[in-house]
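With one protein chain held back, the other chains of the complex are shown just where they sit.
Think of it as A and B in the order they're written, each chain with its own count starting at 1.
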Amino acid sequence: MHGPLYDLVLLPLIKIVVVLAAVLLIVAYLTFFERKLLSYMQVRIGPNRVGPRGWLQPIADGLKLFVKEDLVPGQAEKFVFLLAPVLIMAPALVMFSVIPFGPELWITDINIALLFILGVSSIGVYGVILGGWSSNSKFSLMGGLRSAAQMVSYEVPMGFAIVSVLLMARTLSLVGIVEAQKAAHLWYIVPGILAFGIYFICGVAETNRNPFDLPEAESELVAGFHTEYSGMKFAFFYLGEYTNMLVVSSLATIMFFGGWLRPFPNVAWLSFLDVIPPLVWFLAKVGFFIFVYIWFRGTFPRYRFDQLMAVGWKWLIPLSLVNLFVIGLGVLLLKG
Amino acid sequence: MDFLVQNFAVLLFSLLAVLTVAGAIGVVTLKNPVHSAISLLGTFVMVAALFVLKHAEFLGAVQLLVYAGGILVLFLFVIMLVNVRKLRPESAFLSNLAPAAVAVGTLFGVMVALVMVLSRLAGPGADPTALRTVEGQVLGNTEAVGWVLYRTYLVPFEVVSVILLVAMIGAIVFGRRQASLEREEEGGQG
Partner (left out) sequence: MAAYIPILIFALVAISFPIITLLIARAIRAGSPDPVKAEPYECGVRATTTAFDTRFSIRYYLIAVLFVIFDVETIFLFPWAVMFDRLALFGFIEMMVFLAILVVGYVYAWRRGALEWA
């Protein structure tokens, strides 16, 4: 049965289900990994009761949230309240449709992939604003507005940093960006170290993680925009955050660290590194950035809101413009 | 089944078009402004999909990024800055409904007629690869837009930056006045 239906619908559907299952499993164990890692950083043991060494903890957490009572505040906007977790989760997942995990290992390759990811991720803001607004709780509304302001503020320098990568790769396709790095015999982290720094700081802020976890500043806003959420709806906010972390880390890997390529992909005597398959290289790099995320959380204190805005608008924007100028000039001189 | 496969593009277009119009009707008819905004979000996403379906991929991405991801956030912020539950229906807009409907309807009819006539004149369906071609090479929609925008339409492009500058200064002047009012009342929280 190799008709058009098979090529256009069934084959992509199988790939999608596999990717979705893998992402959800990774995200579930990410929560466990984070708790374990944080506890070791703080000289504790962390979760170790459910299953051997606590390995079944994520499953227990999931089951608990599944059967928990789902409270909806009396004066909430019921429909919007229900819609917000879907608006967080769905865009976060859709972004995986254009991410290449290895050579020929992607769901689809489009030549506006990077713009597509930026566009879809900007829709995630609505889950935050609407979740905060529909709860009809002061803490939620304040947290939602702050969070939205933070997310849009850091989108600007992030865009500039990404454009500086495009100046080198000259394609919006994520597969194309990895192949351009192979052709250039160089990971873009070398010329783009400043761009990478800006990108990753913005990525941490976009996902509302430490030290930019203002929306969830528990000491002042209780839990920010998801204060009133419980049960599975809360779980989707949580899963959405971790899925977004995975996307940010994947993009960092693809744009600056050669995606699935091994280190120094064109140095012949290092070819013994090809024993490790490309997919593993990709996952290892993504895993490293996830580790950095958690490392940040274990290390940095939280910014104050005005400091956070100042970092975004007064430091990262001028810096990213300078970076754009320098990289543009560099590309021009090297090609000319 | 074969019918579905053969007419896939037409069916998809029809579905997206219906959803776009349904979303637009929702924006106007829904009572709660936040619900209207959500409806508008649906419309924007559908329009983006329509652009992609018509081979204007870059335009689709722009639609998603600027309209769905930028301008609508601004709308929502404004809706939340004013207390929407205290707003009463504005009678000034509702009194002359009939003449307004006639005027807008006529304008819409003229636009549709113009588009139909012009598309007839252009011949049966323009070549979609033209949207992706740079100097005879098929590259991509973004590349084609870049090539035309930064060579043929150089002056309009630079004018855009002046317009954006004016918008920025206008917003700041307006916001400053509002901020100083707020400080007098000391009502603002953040």
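Keep in mind that, in the parts below, contacts are C-beta pairs under 8 Å (C-beta built on N, C-alpha and C of every residue); 3 or more make two chains touch, one makes a residue touch a chain.
Every value quoted in this text rests on a predicted model; they were computed, and no experiment measured them.
Displayed chains that the missing chain touches over the full complex: A, B (touch as defined at the top). Contact with the chain that does not appear here is found for just one residue of A:31, A:57 or A:153, A:153.
Of the candidate positions A:35, A:209, A:233 or A:285, contact with the hidden chain is made by A:233. Here one chain is not drawn; of A:22, A:45 or A:86, the residue touching it is A:86. Residues touching the missing chain, restricted to chain A, are 8-9, 12-13, 15-17, 20, 66-76, 82, 85-86, 89-91, 93-94, 96-98, 107-110, 115-116, 135-142, 145, 149, 152-153, 155-156, 159-160, 163-164, 166-167, 170-172, 222, 227-228, 231-233, 236, 305-306, 309-310, 313-314, 317, 321, 324-325, 328-329, 331-332, 335-336 (touch as defined at the top). Remark: the residues of chain B touching the chain excluded from display are 9, 49, 52-53, 55, 58, 62, 65-66, 69-71, 73-74, 77-78, 80-81, 83-85, 134, 140, 142-143, 145-147, 149-151, 154, 157-158, 160-162, 164-165, 167-169, 171-172, 175-176, 178-179, 182, 187-190.
Heads up, the rule we're going with is that only the chains that are shown with their structure count from here on.
With centres defined as mean CA coordinates, chain B is found 27 Å away from chain A. Residues 3-5, 8, 77, 79-80, 83, 110-112, 115-116, 118-120, 122-123, 125-126, 129-130, 133-134, 141-142, 145-146, 148, 152, 155, 172, 305 of chain A are the ones that touch chain B when the two sit in their complex. For chain B in complex with chain A, the residues that touch the partner chain are 1, 5, 32, 34-35, 38, 41, 45, 48, 57-58, 60-62, 64-65, 68-70, 72-73, 76-77, 80, 140-142, 189-190.
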